[in-house]
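The chains shown are only part of the set, and none of them has been moved.
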Amino acid sequence: MAAFDLQGIIGNTRKQKPLVHSITNYVTAGDCANILLACGASPIMADDRSEVEEITALAGGLVLNIGTLNSRTVESMLLSGRKANALGIPVVLDPVGAGATALRTEAVGRLLSGVRFSLIRGNISEILAVHGEAGNTGGVDASWKDRVTEENLEEVLGTLQDLAGRTGAVLAVTGALDLVVDGERALLCRNGHPQMGGITGMGCMLSAVAGAFAAANPERVLEAAAAAVVAMGICGEQAQILVQAAGGGTGTMKAHLLDRMCRMEDETVEEEGRYEIL
Amino acid sequence: MAAFDLQGIIGNTRKQKPLVHSITNYVTAGDCANILLACGASPIMADDRSEVEEITALAGGLVLNIGTLNSRTVESMLLSGRKANALGIPVVLDPVGAGATALRTEAVGRLLSGVRFSLIRGNISEILAVHGEAGNTGGVDASWKDRVTEENLEEVLGTLQDLAGRTGAVLAVTGALDLVVDGERALLCRNGHPQMGGITGMGCMLSAVAGAFAAANPERVLEAAAAAVVAMGICGEQAQILVQAAGGGTGTMKAHLLDRMCRMEDETVEEEGRYEIL
């Protein structure tokens, strides 16, 4: 498949400091704002329908996260998404828990009908559910059945590229193995550490970072998403080493992970990334 | 009174990894999600009335916290609570600020009428207010007048067991001294440290942990609540020692406390617990 590289994505973000508008859940909103700052962007969070279009118009990127969606915020997401499309700025969807309830399925359906997404980031169950495939969502974690493994990698990759080709959105599927694909290209990332799953909102934070990188690199959304996935994985590994040395746990790990993102550069991705362009 | 022990509660939780549905306040939602993960459970937070029953149906336990309740979320709590009752999964109530306002008094009344709770966890003012006793709620902290002390312990215990016998719910009253009672049995816990009161959401986090332990041990709710109370107290003590050594404060203490919960086992409760079965 076509070659590509991740260089310059983070440097551009630190240089441009894009304003990223997030309509997101209240569980991890603060963490998302902090990691947006850590990766070089500037966060703005507003969800009232009477102002979201104006907020989006100030921003360089938009991230829609349905973690604690309600009927009020779904309307706001639609308004912001359409505005972002009209302005040509990247829009990221984090379909938290897609497939778990009728509300989420319907909300995702309306969002996909009304908004062109640049990137959809979720676990494999969520990504399949978004595309109407039989996923197996049991809450917000990927179900065992739908886990991406070395064994089913080829099959999953084919399915994802087919889906990406249909919608035109880059897909980032994260788990033990991470895949980032568009209709023609794909990257497999092996960075990360299982203990990251013990911190709430790792996925939300990754979607935020991907939104920041895409906002600063709107012509390179696949590379932006891939750089975000690799960078988060590296941050998790580095934080885990610090935590292990100190006999700590997920409380200090979250703080260290944010610290590591503050120091993340294109060179770090180059040197510590363990990824393959497929 | 009847004997009981706390063994196996935490081990069961780590083995079963129960999904816990929380409808909770936005001030401490992230901390509650993180401590649920730390104690071996998996969090899901959703509060829109159109999906809460489906979410509850996926879960092994439900925690209702009225910290920032509004008319929209009270309805969601009622729907989820009834669903949990129908499915036979444990339901925990954290009546934050009960007695402080008419809205809270009325909401608690509706919840108690509509839902059978397995456990109610609060400070003594809140627990008295929940039962229509003259508490003295001044905000979210227990008022001086209603504090449990060595002197009034007998009297408080009698009152609580009477209340527990009436509602059928286990009661966990936390403060300088912690009491966990049902109509027949009682545990007094002396673990914990005053500096825990300097961290917002310690009570919310405790209710979440108790919900996780109860979800994994639905036939042993008294023991689950007691293990949660003792475990949180131990975490606070351990975190405070680390903070004291480093000259820190509540910012680092919260991270250390979460770290300690990641490493909490039944053996830790056995070895470091300072409790009496009354």
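Going in written order, the chains are labelled A and B, and every chain counts its residues from 1.
Convention: a contact is a pair of C-beta atoms (placed from the backbone, for glycine too) under 8 Å apart; a residue touches a chain by one contact, two chains touch by 3 or more.
This one's a predicted model, so the numbers in the text were calculated from it and none came from an experiment.
The complete homomeric complex described by this structure file contains 3 copies, of which 2 appear in the displayed model.
Following the convention adopted for this analysis, only the chains that are shown with their structure count from here on.
Subunit B has its Cα centroid 33 Å from the Cα centroid of subunit A. Residues of subunit B touching subunit A in their complex: 19, 26, 29-30, 33-34, 36-38, 42-48, 50-51, 54-55, 58-59, 72, 254-263. Across the interface of their complex, subunit B is touched by residues 25-28, 30-31, 67-71, 97, 100-104, 138-141, 197-201, 243, 248-252, 254-255 of subunit A.
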